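Partial view: only certain chains, each at its native spot in the assembly.
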């Protein structure tokens, strides 16, 4: 309810951001797999103050029937924000913004899935935003990927996602609320490792072509790092459950985190309606 | 919430649970009058909601978040704030929950939890007035189900109460017709706390805090809201159409009364330790 104060500068004289991060530094990320017992697969993600749960049900029978696809499973993504996840109370009914985001998340995830193995079925991905503090669509993709893997849906790869923004002419990873509101633009993206083809790409604000390409490159690199975090989260979950069995995902070495990447990745929501 | 029986549970399960109860046992090994382990996590939405709590009751998890807004009072109560409870059976929580507008079960859940808060006068709404007839605080407590393994009403009631107890919001004042923050934080005027306790009637037996499997085979459930002074402030028979004899209603009340102290204490303790 209290009015947000616009900070004087989003980047200070030392080149640091309002929360002390460097331009290419992610907020702290914590991902957990298998957090909801009723679901076939699930995951949570905390990224700064953003907190999201994702659950996967399926493959299962699809209702209503007229949505059925004969050559593959229907990937149904429902992204919903809790009424209390935002500064003002969101109305309980799904907004047009939530419906559009559900659609772009489905597009981001679908190329990673072997949906053709389950013709006429549905794979449901339910995403609940518990707290929204920027970057919810990217965080949702990160968590939904893990939930799909946890549900045993055959996948080419996990899909990592981050956002890149801009303030005072500087590209910034993983915008916080004030940066999103008072900054100069935001570019959420998602990639398909290892080729790094892009499956989510949106943008608002003002960018030259050169800035855009630089920002996208920055995002793609950050996705590689996010991908490592995802694999680590999955490994940890399976380590707990099946100590001697972590062959589920790929077998890259998860320990060689590149330190210069630890400070990177960013995303923030496009305009809220 | 108990009416999936004919379609979703076999007669074998029904007989199995009934046989267990006859021997004094439950599917998860609890006594008839015992709650499942209760965990309360305070303020999981600290950055955005004025109050919030996650309650884990065995395999059932719900989250309640509280928003405090400024709005107009109802014309028949010009000096009272507004408190409203809603609940959503989010499909994330169970393969049994569906997409789409709220159905009867979700409506009943919301209305029963709301009744528990409203009838007990949990919040002193007269203290929520900013300017009579013009501006009052509106308190929205919204519940989302995250994992559904039975007894949503009790878990939701606990979560709403815990969230209300932790709520802190900006004091507002009227300045030249505008409403502005004073900079001071207020706690909600919680003057009474009614916790809802639900028992499941399965044949001749009454068990508290039913799990999903028990809800599938129950005749009905009875929910009782019990307040700080051990008064009943709301009843709701639901979860099936099975009739209940007076003797079982009496028994249900005794179980609820006996258990209400420990649940109330658990919530108070969690809040106390959270605010240390």
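As written, the chain order gives the labels A and B, with residue 1 at the start of each chain.
FYI, contacts are C-beta pairs under 8 Å (C-beta built on N, C-alpha and C of every residue); 3 or more make two chains touch, one makes a residue touch a chain.
On a predicted model such as this, the values are computed, not experimentally measured, just so you know.
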item	value
Chain-type multiplicity across the complete file	A x3, B x3
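In the analysis below, only the chains that are shown with their structure count from here on.
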item	value
Whole-Å separation of chain centres (CA-atom averages), chain A against chain B	32
In the complex with chain A, residue positions of chain B that touch it	44-50, 52, 59, 61, 63, 65-70, 86, 88, 90-95, 99, 140, 142, 144, 146-149, 169-170, 172, 181
Complex contact set, residues of chain A against chain B	1-3, 36-39, 49, 51, 53-55, 57, 60, 78, 80, 82-89, 92, 124, 126-128, 130-133
